[in-house]
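Below is one structure. I have some questions about it.
Entry: subunit A
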Amino acid sequence: MSETDKTTCFEPWNEVGKKPLIEFRGVSKKFGALTAIDNVSFNIYEREFFALLGPSGCGKTTLMRMLGGFETPSQGQIFIDGKDISTIPANQRSVNMMFQSYALFPHLTVADNIAFGLKRSDMPKSEIAGRVDEMIKLVQLGNLGGRKPHQISGGQRQRVALARSLAKAPKLLLLDEPLGALDKKLRQETQFELVDIQEKLGTTFVIVTHDQEEAMTVSSRIGIMDQGKLIQIDTPDRIYEAPNSVRVADFIGDVNLIEGNATTTADDKVIISWAEGQPTLTAQTTTNITDGAKVTFAIRPEKIAMTTDKPTDASNAIEGHIHDIAYLGNVSIYKVRLSSGHMIKAQAANTRRLSRRNYTWEDKVWLSWTDTAGIVLTK
Partner candidate 1 sequence: MNFRKYLLILIPYTWLLLLFLVPFIIVVKMSLSDTEMAIPPYYPYFTLSEGWQGIVNFFSELDFENYVFLAEDNLYWKAYLSSLKIALISTAFTLLIGYPIAYGMANAPPEWRPTLMMIIILPFWTSFLIRIYAWMGILSQEGFLNQFLLWTGIIDQPLTILNTNIAVYIGIVYTYLPFMILPIYASLEKLDISLLEAAKDLGCNRSQSFWLVTMPLSKAGVIAGCFLVFIPVLGEFVIPDLLGGADTLMIGTILWQEFFANRDWPVASAVAVVLLLLLMIPIILFQRSEQKQREAEQ
Partner candidate 2 sequence: MKKIMLSLMASLMVSTSVASAAEVRVYNWSDYIDEDLIEKFEAETGDKLIYDVFDTNELLETKLLAGSSGYDVVVPSASFMERQIKIGVFQKLDYSQLPNGKNLWDLIKQRTAKYDPDNAYSINYMWGTTGIGVNIAKVKEVLGDDAPIDSLALIFDPKNMEKLSACGVHLLDAPGEMIPAALQYIGEFADSKDPEVIKKTEAVFEAIRPYVTKFHSSEYVNALANGDICVAFGYSGDILQARDRADEADNGVEIAYNAAKEGAVMWFDQMAIPADAPNPEGAHKFLNFMMDANNMAAASNYVYYANGNLASQEFLEDDITGDTAIYPTEATLKNLFTTTAYGSKEQRTVTRLWTKIKSGT
């Protein structure tokens, strides 16, 4: 499965006239004096794997719980399939949720947990056992159907929870930090499985997570939330490569943020003067920037090249000393101190063994990048 293939062939949000499965229209939610959700409007389309990403307390869980019917909006409307969901009680929506704590019924076996929702539906009794088996196979639970939740591992419980929430074949599945309780290796494996299952079933998934890597891995689009607002909705690559604000850039991955004053040129370029005694930076931009505006230049550490000698052909080159090195195995992060006091992070792949490393502490280095490597942000 490849991320790029998916984004090129599946982009319902770009299709004109495509009807969304879910539509938030000016939704706000207040808890007393606290505004948890602040005037949010966006759409989620059928078969999407939509991630709501943000720091804890940003309102992403509240947003999802409104979809599940556990909270009601203070203002605005939410539509599923064009119907205002405030008219449908939670237990009659074709929406199911996988809870962060899994919320498995401890007194019921795995099979009974999975069958729980089916028994409440109008599915004939004779078909329920078959459907449960199908679900157990889907999440690869083998012969654990007769066990109680406390008799299986955390990873297996996560699968039971997933199977249970999918058993009723909902139009929309909500996943609240579904992998949060798993260790990192298991989490990564499960992320891919989750994507496989979602593609196989074609169910629309909405996942809430604070783990950006998880969001990037599984989702077709990510909605970044901060303080009750959706600050950017875009595909994972766009979110990473083209954040629309300092906050998004800062939240997703590692980034160097350099504040300065912009001077526009005729050919869509911006010249940024940012510190006394430092060369100006040149960057390409598509956004309209007025002359002399305050801007932030954002550049990812891996986009910065590091050389001992000054590169001759680079659009941007600055000089500094290596202040610190963080060895991460496959890559190393170099913190380079400039004469102006700024600290710039650069990343280099460790293609050579550590003992043969080129750079070490206090080495004088040149940092360089092309004029398309970074992005100029005004927000």
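On how the list was made: all candidates are chains of the complex that A comes from, given by their letters.
Quick note on the criterion: a contact is a pair of C-beta atoms (placed from the backbone, for glycine too) under 8 Å apart; a residue touches a chain by one contact, two chains touch by 3 or more; residues count from 1.
Every value quoted in this text rests on a predicted model; they were computed, and no experiment measured them.
As listed, 1 or 2 are all part of this complex, and the one touching subunit A is 1. Contact residues on subunit A toward candidate 1 in their complex (touch as defined above): 68-70, 90-92, 95-97, 99-101, 103-107, 116-117, 120-121, 148, 150, 164-165, 168.
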